[in-house]
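Showing just some of the chains, left in place.
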Amino acid sequence: MKRIGFLTSGGDCQALNAAMRGVVKSLLNSDEQVELFGFLNGYQGLIYGNFRMLEGSDFSGILTRGGTILGSSRTPFKTIHEPGEDGVDKVEAMKHTYFKLNLDCLVILGGNGTHKTANLLREEGLNVVTLPKTIDNDLWGTDMTFGFQSAVDIATDVIDKIHTTADSHGRVFIVEVMGHKVGFLTLNAGMASGADIILIPEIPYNLDKVVKAINKRKEKGSKFTIIAVAEGAISKEDAKLSKKAYRKKLERYTHPSVSYRIAEEIEKKTGQEVRVTVPGHMQRGGSPCPYDRVFASRLGAEAGKLILKGEYGFMVGYKNREIVKVPLEDVAGKLKSLSPDADIIKEAKMLGISFGD
Amino acid sequence: MKRIGFLTSGGDCQALNAAMRGVVKSLLNSDEQVELFGFLNGYQGLIYGNFRMLEGSDFSGILTRGGTILGSSRTPFKTIHEPGEDGVDKVEAMKHTYFKLNLDCLVILGGNGTHKTANLLREEGLNVVTLPKTIDNDLWGTDMTFGFQSAVDIATDVIDKIHTTADSHGRVFIVEVMGHKVGFLTLNAGMASGADIILIPEIPYNLDKVVKAINKRKEKGSKFTIIAVAEGAISKEDAKLSKKAYRKKLERYTHPSVSYRIAEEIEKKTGQEVRVTVPGHMQRGGSPCPYDRVFASRLGAEAGKLILKGEYGFMVGYKNREIVKVPLEDVAGKLKSLSPDADIIKEAKMLGISFGD
Amino acid sequence: MKRIGFLTSGGDCQALNAAMRGVVKSLLNSDEQVELFGFLNGYQGLIYGNFRMLEGSDFSGILTRGGTILGSSRTPFKTIHEPGEDGVDKVEAMKHTYFKLNLDCLVILGGNGTHKTANLLREEGLNVVTLPKTIDNDLWGTDMTFGFQSAVDIATDVIDKIHTTADSHGRVFIVEVMGHKVGFLTLNAGMASGADIILIPEIPYNLDKVVKAINKRKEKGSKFTIIAVAEGAISKEDAKLSKKAYRKKLERYTHPSVSYRIAEEIEKKTGQEVRVTVPGHMQRGGSPCPYDRVFASRLGAEAGKLILKGEYGFMVGYKNREIVKVPLEDVAGKLKSLSPDADIIKEAKMLGISFGD
């Protein structure tokens, strides 16, 4: 008999349910008896002991369902050692819940922040297996995270739709794509939709180069230009600032989004009308794409296998087309980002895409 | 032999190409010889005599293509009698082009603004047949416009996607839907996606009622609330202001979009986190939905029939499931909007949807 | 207090759940107390008293879900007066269940066959309100049925996909579209996807005319031809046969589908390779399109209103853009089909589409 807790933490994304279903199906199809505890709304559920017992039927039909049946919330790692609103010691409370319920293991699905806390719990003596969830694909130790390809599909569809109206009206159009501090999502959606210019955090841009690329298109007879801008895109100039100075500079702008600032500058420098679209949270929503469903199911099954073998303290990741276990201490606190020298960047440049560098 | 000019004017939308293809196919399949002139970028092309000759092959494969192969632009009716940038008398220039090319008829695809100018050209003695294009469905004289159902599909898909993340995080989510000054698009997308609250221009909202509806959901155990807000939504209070006073009031806000203002107020009154998504121009882009392809093709075919019979001065519209011809003078300058007493509003209320009234 | 039974009968389609949700939401939002009985698997549930109590939460999140949460089955009207497998008198059994449970009303969702039985129950003294479900759109008394537009979307998408491969390979491609004995679905999907030839039951085809249309395309330089064939399509010759003789003739063919017979004949007469795709049941599956979600919700709300007012014996239909109540005796036993002289047929012909007539 094994008693397994589940929680999903951080911003939700596609295939969280698919991944949990994978774990549960592999456990239920084994010879092991299991009891399943679903903690509600991320680490909050673990802290306050809010959970519901889960059964096989809870996982029926959820392979294709977006979001997470357990709810999620952000519990910032920064404040994990600070007392909660009600004075609770969060770490102690989580340990208390875990040991009181006599759990054998926690299955934790989340991104970078979530993994820091998961590793902390491991250090505190809890058995933990994690699964790499994020549309940003910025988790260290795995080539791929689930949610990523689904978000690429959505962002690509947005840019495809913008393409037809940009073409009709001969406009410069900026589509701001999610991705937090890394450019994987923007790069892939931009390449998939034929964006002309792609601005990502890993390659700080020079606005004059961006303007030059727009003008070059005009000279060649292209009436319109599509720019895919990562939400974390930054100019060469700003990249030189300290974090603090940059944050201060941002306060000057009325609009929080980098795309509007870029649009303003392009309008100033070209005299051309620039429109901005920020699809936002929809990139994390809806049914997972088939790739993510298969991928998350596979990771889930392998997580189940680790649990059955009692191998704890790992994230189930994906390296060189193989599913691998990665020690949590190796994952926590690291960020995976795109190398400016990556082949895919070079290929994008060969295709004529400008990165404004 | 007939010499027919085509132009698409105003914001582009789905099925413009499908509609033009419909006209052209019906002309080419008739016994009449035709020459087809495609004016570029809306009335601009007519003013400056920019056109290209079109052939049947130009219309092959465009049934499913978004945008307009002719390009479009806004040529505001307000300034139609003012000289152009280069001092040109726009109306005279359009007449000049028309008569110099010895055209038999102009086929004009557009929305409200476009129809005012089209009617003006009719008054000036030009033969005109128009087709009702707009995602807003706000054209007088027709039950339906092409582009509308495609935009409903897109906006619905956006809200569907937001639904899963709103659910996971227990948030209030606002999705701002296009529609200019009318609520058809928001109402239909909201009903289709199970929005809990729908705010449209035709029913000015009372923010306290909106907050009450959110709280009622919370009391019933619903963690999240989805609000579909039309870009033209207005509060009861603001609806009482003069246009000028309202415009002045808007200047106070840093963010141009009504949704952000509503979000701010809800956060203030409920203490709950509210997120906003503004899908924007993507609602007008991409391949037309099957409904619009059929509808636009049918309208196009009937426009072709009118041209062959030499019946000019009409918009081809749709009334009580029949395609009809509507005199241009009846269409121009009028706005179709949703009646607050319409059956569909009553039905939406029966379903438990709040309009904040 | 009202006690309301629900059942879905016949082949399932999209928006069944949306329609039931509409009824239930409008009942729960009224002042009336209600108890909801869900009969399982169509009339079978009523005959054998298989049901489960339904609550508001059963209808949460099902607006977008395909299929029917109650299950469905075909209970042919032809055999309704014959004893069931276990000797049960079906009509008496249904009455027994209804009166034993002390129901106030049955809400029945179904197509043509279902409506015959629903009307029989009405004649037997049961209170019945029905909703028009079918992808075929062949129900008398309503301009539209839910499921239809969703099926049009799917069939159109299939033909769109076939288009690219037909084009690449220069082939004649037949796509067989559902629709039972009528051509609405095939006509709309065919027009939406730019099919070159459309064969529907209402216009029996002449194979020589079909071949002529293919050859005409070839002469004009079109390498490929797309034919949308309704599953009920019939040749002029076969249309003259008695039903019995036609059925006998069909037995000669090894393949049950009309498309394969047509393909064989075209290959024989043209020497050209013909491929057939039969997408089949997928046309009835998946999430309802936004149009159907709104439409079914509206019909459901109005059905709720009828129930609250105690107006029974009606189908809730749609006529000239208004939702209306249609006496069940007027609906039962009639088939709505497409007139060969309908405007849409004429328009399709203006667009150059051949019907093989």
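Miscellaneous remarks
All chains are identified by letter, namely A, B and C, in their written order; residue positions are counted from 1 within each chain.
Everything that follows uses one rule, which is that a contact is a pair of C-beta atoms (placed from the backbone, for glycine too) under 8 Å apart; a residue touches a chain by one contact, two chains touch by 3 or more.
The shown structure was predicted, so the numbers you read here are calculated from the model rather than taken from an experiment.
Whole-complex copy count, one sequence throughout, 3 copies displayed: 4.
Please note the rule applied: only the chains that are shown with their structure count from here on.
Centroid distances from chain C, each centroid being the mean of CA atoms, peak for A. The two copies, chain A and chain C, are related by a rotation of 180°, based on C-alpha atoms and rounded to the nearest 5.
Between the Cα centres of chain A and chain B there is a gap of 35 Å. Averaging Cα coordinates per chain places chain A and chain C 42 Å apart. Note on chain placement: the centre of chain B and the centre of chain C lie 31 Å apart, centres being C-alpha means.
With touch defined as above, chain A holds no residue shared between interfaces to two or more other chains. Interface of chain B with chain C (complex): residues 22, 25-26, 28-30, 63-64, 143, 149, 152-153, 156, 160, 188-189, 191-194, 289-291, 293-294, 297-298, 300-302, 304-305, 320-323, 343-344, 347-348, 350-352.
Within the complex, the chain A residues that touch chain B are 8, 11-12, 16, 41, 65-68, 71-73, 154, 157-158, 160-165, 167-170, 173, 223, 254-255, 275-282, 284-286.
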